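One protein chain is absent from this view; the other protein chains keep their places.
Just so it is clear, A and B label the chains in written order, and each chain counts residues from 1 on its own.
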Amino acid sequence: MNEMSLRRLLQPFKLFRNLTKKPMTLVFPQEALPPVDNYRGRQFLDPEKCVGCGMCSRVCPNDAVTMVEYMDKKCPEINLGKCCFCALCAENCPTGALYMTSEVFIAGYDKSFAVYGPEKLSKKEGA
Amino acid sequence: MEERFNESVTYVEDAETTTLLVDNGLAEEVASALKEIGFNHFSDVTVVDYLEEEEFELIYHLWSHGAHARLMLKTRIPRSDAAMKSFTPIWRSAHMHERECHEMFGIDFIGHTELTPLLLEDWEGIPPLRKDFDSRKYVLEKFYGGERE
Partner (left out) sequence: MTTDIPFFTIPFGPCHPSSGHFHASVTVDGERVVNLVPDPGYLHRGFEKLMEYRTYLQNSPLVDRICILDPFAAELGYVNAAEKVLEIEAPERGKFIRTIMAEFGRILSHITWIGVTCMVVGLDSGCKIAWGDREPIIRINEKVTGGRIYPCYFLPGGVRRDLPEGFTGMVEEALSGLEKNLEQYDFLVFNNETFRVRMEDIGFLDAEDAIRLGATGPNLRAAGVEADLRKDQPYEVYDQLEFNVVTQDKGDAFARDMCRRLEIEESMNIIRDAIHKLPEGDYKNKAFKPFSKAKKKETYFCCESARGEQCYHMVGDGTDKPYRVKVRGPSFSHTLDEFPYLAKKAYIADIPAIYWSLDPCPADVDR
């Protein structure tokens, strides 16, 4: 059995010095974490560069990308409800038309809100 | 060990793994002999379903803490009458792995005391990890009425 010494019993009280330190949490939304580049958020499409090869659609693990008609060629339409944000589509795009931004605030009232067609993908909304 | 089982055991070694291919009937004796030599840690039992050849291949993975050596023990059983002697008397940790294989593939382990469902609940149908069970078709019919959304 361990010997109870007063010193060991009072040791956890050293934690009181944490009261004078700044807390680890941030008051959201006034103080938010700064966005990091290379973050895997929502996709962004540049329709001029897209050649309609369909590579993003074939590589997606969840079948979230379908090719639809837009501006006389095929462009991707992404269903963000099925997307797992793994960025395989952006990495395998041969022209660099599709890339990931650091937008993470995607919410709506209806499931159809989550389907981002080529026009919606090419708009950068404010942070 | 090769002296005892010379004709009926095939010994395959390549750069990474060592494999022993055994007949169904001899598997238990070989396993006891391996435990005596020093393979005291039973890692896993895997089942691979070869649909065209109508066989299940059972693969036992063993590790020896003393000699830092790994071994694969393979045996084949027919698909229509899938039964195999349980290795639980030799390695106690095989108990739960065999129970999972029974549930997922439908293999009967003779001598196992508790072959009840482990992970799935209220499952009626063929054992799900077999190759003739198409899980995508099952999900589409049961939850989406046959159409992709």
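Annotations for the structure displayed:
The working rule: contacts are C-beta pairs under 8 Å (C-beta built on N, C-alpha and C of every residue); 3 or more make two chains touch, one makes a residue touch a chain.
Computed from a prediction, not measured in an experiment: that's the story for all the values here.
Against the chain not displayed here, chain A makes contact via residues 2, 4, 8-9, 11-12, 14-15, 18, 24, 36, 38-40, 55, 58-61, 84-88, 91-92, 100. Remark: the residues of chain B touching the chain excluded from display are 16-17, 40-44, 46, 48-49, 59, 61, 63, 65, 68, 70, 72, 91-93, 95-97, 118-121, 128-129, 135-136.
In the analysis below, only the chains that are shown with their structure count from here on.
Chain A and chain B have centres, each the mean of its CA atoms, that are 41 Å apart.
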